[in-house]
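Removed from the display is one protein chain of the complex; every other protein chain stays in position.
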Amino acid sequence: MPKYDLFELVTHLKKCPEIFLKPSNLLSRDGLDSIALISDTYRMVSAIFLKKELNVPAKINFNSIDDNYWKAIHISCWLLYHHSFRNKPALENKLRLFWFEGLYHVTQYVKYKEWITDEERAEEMVRLLLLCFEILPNGESIAEAADKLSSISSVDRQKVLRQSYEAHERIMNIKREMAEKKAREAANTYGRE
Amino acid sequence: MYNQSEIEKTAAVWKSHWQQAKLEWNPLLRLQEPIWCLSNQEAQKEGLTGSFAMIRLTDHRIVINLEEIVALGISTYFIEVLAHEIGHHILAPANLYDNAILLNRIRYALPGIEDRAPMVSNLYTDFLINDKLQRINKLRISEVYKAINSEDNFSELWTLMMRTYEYLWRLNRGELAVNWSFHSKKIDADASLLASLIRSYSKNWIQGGGRFAVLLYPYLMDDKTFNDARKKILILLDAEDAGSGAIEISGMTKLDLEGYDGVIDMRKEAIGLKNDKGNKDNLGIEKSKVGGSGPRNSYMGPGNYIDLMKQVNPNADEQRLINAYYKEIALSHLIDFPVEISENVSLDLPEGLETWDIGDPIEELDWLQSSIASPVFLPGITTQKRTYGSDSDHNISEHPLNVYIGIDCSGSMMNPKLNFSWPVLAATIIGLSALRAGASVMGCLSGEPGTYLETEGFITDETDLLTTITSYLGTGYAYGMERLRKPFETEPNKKSHIVIVTDNDIFSMLDSDTETNQTHWELAEIALKNAGGHGTMVLHSQPDYQKDMVIRLKKMGWNVYYVTNETELLKFASDFSQQNYAYA
């Protein structure tokens, strides 16, 4: 059983070659052959090199995957090229969960480039993958790993930021209105208080 | 009181590691050894209170309070603490000038609570330094925080700071943010944004100041919350007063438009909303108004300038600041210094060399002398500038006329400390140009009936002159003609221009009852004659107004110069200076 060192994986991910950042050939003519890339990755993880059919859930429609999402999948394939994921047939079935559920939600908030340029997003992809694989990063307990993922989760963060931004904006608007001259002229006072 | 011998032992250990601490930054670094204080009293004498260390950008010193260090139980972290303090000198804020720029940018992002800027700046620069030292130099900065933090020093703000370090250094939740009661999803989200800010702006850190401050705004906006939070971390604030004692830092009067644009709400960016400029409804956090003042609206207002510079140097003298403000804006409109040393001896006699410091204008840097002094170029240490002799020791040239500048400082005029004043700028330009040319100047503010303020006759001292003309009275309704009596009732030793900056109300003044036999009209005529015949009334007025009276003035020999808006005063002042004081 290899040690899944988080930082080693993050470092590996950030070295992702340019080629993986090309668009999918399903969206662009001279793009990357996404299906082939996925198949390769399956074969590498499962170690069954003759495997033909893809283990893709029926409800997934490749045509509905947008450019940003495809590129995230491409990048994650590079992550999965890391030697610690090779020949791990037990992980094969979990790949689907990672690609088509875990990654799906988060790609709505993360621009593909951030997966390899932003330290925290890189860590998020690694942690997300390890979570789907039910692997604990080296040296971490279940609780620690869960907390660390939740503290960098783009999905959670998005929700919280929107709330705190809106609440703050409302406060600033009230403050601004309070300073407005029109508010300060007020209205008739009829008695003393 | 802690055991004196323990403090002394600690001092010896810390001293012996000073060289090593400098190596963390640069082997060639020439920085004086810290001032080692063995007791709180000694530290207090150096101006260090509240914290165990501080930096002074003015004399490039670090002050360490070893009694406090022993008390806090961090005496084994000599490299960390010393390297951190050095970092403030080397990385951020590094020098007075950058310190002032950063403070100004942070102020933009804290509308209404600008007074928090020094603390925000301190926290921000701490991040930049600590992140480098922890991640690149592998120092144990996190351990220092662990040693100092207790549940008591936490607030929402401090939790945000510590969570940010946890994000930056991939520590477990609660390793630094030990008081869990403040943990929240909101703080996590903000900490994650801050961590990415610190990473992205480690090089161009001045650019990140606005973003940093915007993110902190909600944690600082309530007075009490802010004060409580600040009190709890006072011990860690080592650069809040870094510029204390700094004299004027030039170049700060100009508006920092780039800095203004850097006021960006990262929350908004992160949720995919654009920071549309000028769109009120869409701006989560509003910037302080830029409010350009002065020529081409490209300067900050004097009030804001004073506030900023008082944050740079809490001991700054307001009058000195306001003098520096108008002088700096006037500079580009002054006559040039005479190129040759002629008989018109003036301010340009090179008298010697002084250290050129980061806060000084770059033009003053004497490259030749600097390279003679040292082959290594270390700003503020090996850099030299020339100093020029004051003209007061020399014979004043016979040629340029002196100038008397009378300014209407009545109720209709604005206080030049609060609002940009065109008359004061005009007077500064004329006065300083005259001084450059070797003339003497008498300045007089007058708001009468009421009060007046004038220099002691014709003087050559720039500070005295500026201090007079940048003051404020706000009394009466016009310049008091009676003020011309003292300098010009009899013929002075030397001829003089008379320049009076006022408005229509001067005609009421001229007509008003003097309760003596001599009318103000007569005084105006005598004064002009005695002065030598060169007098200008600069009137803020439409040219047609009070025609008869204008003709009467002109007949006496007065020039009447109309300005219909105050910017024309600037044109008048530069033209006047060029015509009368510039060297051919």
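Here the chain labels run A and B in written order, and each chain numbers its own residues starting at 1.
Going forward, a residue touches a chain if its C-beta (ideal position, glycine included) is under 8 Å from a C-beta of that chain, and two chains touch if they have at least 3 such contacts.
Everything that follows uses one rule, which is that contacts and distances are computed from a predicted model.
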Options "Phenylacetate-CoA ligase", "2Fe-2S iron-sulfur cluster-binding protein", "ABC-type sugar transport system permease subunit" or "Putative phosphate transporter": UniProt name of the undisplayed chain: "Phenylacetate-CoA ligase"
Missing-partner contacts on subunit B, residue numbers: 222-224, 231
Missing-partner contacts on subunit A, residue numbers: 167, 170-171, 173-175, 177-193
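In the analysis below, only the chains that are shown with their structure count from here on.
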Centre-of-Cα separation between subunit B and subunit A, whole angstrom: 46
Subunit B residues touching subunit A - in the complex, by the definition given at the top: 112, 167, 170, 172-173, 185-186, 188-190, 192-193, 195-196, 199, 217-218, 265, 267-268, 270-271, 273, 280-281, 283-286
Residues of subunit A defined as touching subunit B within the complex: 6-7, 118-120, 123, 144, 147-148, 151-152, 156-158, 160-165, 168-169, 171-173, 175-176
